[in-house]
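Every protein chain but one is kept in place in this view of the complex.
Take a look at chain A:
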Amino acid sequence: MEFAELIKTPRVDGVVLRRPFLPTVEGTLCLTGHHLILSSRQDNTEELWLLHANIDAIEKRFVGSLGTIIVKCKDLRVIQLDIPGMEECLNIASSIEVLSTLDSVSLMYPFFYRPMFQVIEDGWKSFLPEDAFKDLESMTEEWRLSDVNKDYSVCSSYPPLVAVPKDVDDDTLRKAAAFRHGGRFPVLSYYHKKNGMVMMRSGQPLTGTNGRRCKEDEKLINATLRAGKRGYIIDTRTVSVAQQAKARGGGFESEANYPQWRRIHKAIERSSILQESLIKLVEACNDQSHSMDRWLSKLEASNWQTHVKEILTTACLAAQCIDREGASVLVHGTEGTDSTLQVTSLAQIILDPACRTIQGFQALVEREWLQAGHPFQQRCSQSAYSNSKPRCEAPVFLLFLDCVWQILRQFPCSFQFSQHFLVLLFEHTYASQFGTFMGNSASERSKLNLSQKTVSLWSWVNRPQEVERLSNPLYEANCLVIWPSVAPQSLLLWEGVFLRWKRSSRCLDEAYDEMVHIIQYNNKELQNKVNNLRRQLAQLETEEEEED
């Protein structure tokens, strides 16, 4: 299929673009296979380059022969195009509709994108499981890397290499996999250096209604316990949801078969509910005519903040079991690809200072989300504006980012990155020129041969100028565990995403620049000057002594 067939009218003159906080621009609208471009053909005027993949929904309106297209983007921005001529407008609209909803993966932009920057370090090779395991090996000998899943046959959503207890052989893993949802047998997620406790994650056990058990599964997870110690199983679902899962072949670990484990149920919602929540929240944020009462009641009704609180609370619980109780933890929900990953990754942010650095956070996203098989493509194919019925869409990763932002806001000096980094990740999960978030698992990514055919987002992020842009000026390495407050009074709406296009951030940006200025002036300029002078003075003093 050629893109040209889909583009009925490739260009229209005299189009007026209106968007938040920027002056109105009149110019020529061009449609290409992947972009909607508006150019005024004048210097110094910002042009619009919008990926079709970023378009969530469009609306058409006509007044006489003047057509208007409202473009609603997945990054929650809304822009307006006034197009003279009814036919042109209809053609443009139908082309955008088709181009923004292409199903064929091979036509996606990352396969066509050629980087305009020099790749210093190939992001596809930056975070290999082998390298991560080397760090683990330096701390403990109790774990090994297994390639039982090398052809993705044991678990289609796991990577080829996973860390498992040393004493458990591959055969046991295979049998345990058959007992877990999606073949997701318990694997290592995090090793807590301080006390040697671990966090594992998996899918739900397939106990079914008649309480099936699996000795290999029990052996596998018991192998992670120290003699005489108990562990915690954190089930991200409520007891009743977990009970209901039995009818569909799922279930939870019974006390009888797992006597060394204490099970705790939490209440993180399923993904379809999260999507509804996002839609309601964005709707509330977009209506500026609300009174205070109406705004607060809509915010409450969206339940978004409740999800944030629930996820953070569960992550704190996992971290607490490990750090405070000195116990190992197994986390799972139903599939083990959504709420499970929110919990395991946030617990690591709390426990492990390395995850709060720019590189470390990328490694975390790579390890706990991409390698761990979070289905990014399914979850992020539509955002809050789409009119089509959601299938598997859910803002699971966005909620994780929101939770990280909450911790970042409470500990503004403990993260090497600023919220810009989190916003950037949000944007790229929904629409990107990079291949990083394509596909639903390691196996899909490898079939698409993404590492050869596309550029990694990390190649872009890890260039010095980008690292500097994403850095937090207040950062001072903090080796401690950081316990965020999960009280509702401490959790705020993430303005950087949800109000980004609603209210100007000029004053807040200025404050940020001022902060950077204060610190840089102190750290760089002044320190250097003083050090130089100190040196000079020392020299003068030695000379003086020599003269004496």
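Things to note:
Here, a contact is a pair of C-beta atoms (placed from the backbone, for glycine too) under 8 Å apart; a residue touches a chain by one contact, two chains touch by 3 or more; residues count from 1.
To be clear about the criterion, contacts and distances are computed from a predicted model.
Set against the options "Proteasome subunit beta", "Protein ECERIFERUM 26-like", "Myotubularin phosphatase domain-containing protein" or "dolichyl-diphosphooligosaccharide--protein glycotransferase", the UniProt name belonging to the omitted chain is "Myotubularin phosphatase domain-containing protein". Among the residues A:Asn54, A:Thr334 or A:Ser414, only A:Ser414 touches the chain that is left out of the figure.
For the chain left out of this panel, the touching residue among A:Glu46, A:Asp122 or A:Glu300 is A:Glu300.
Across A:Thr140, A:Asn387 or A:Asn531, the residue that sits in touch with the chain not pictured is A:Asn531.
In the full complex, chain A contacts the hidden chain through residues 285, 288, 290-297, 299-300, 303, 305-306, 308-309, 410-414, 474, 476, 478, 480, 482-483, 485, 487-493, 499, 502-504, 507-508, 510-511, 514-515, 518-519, 521-522, 526-527, 529-531, 533-534, 536-537, 540-541, 544.
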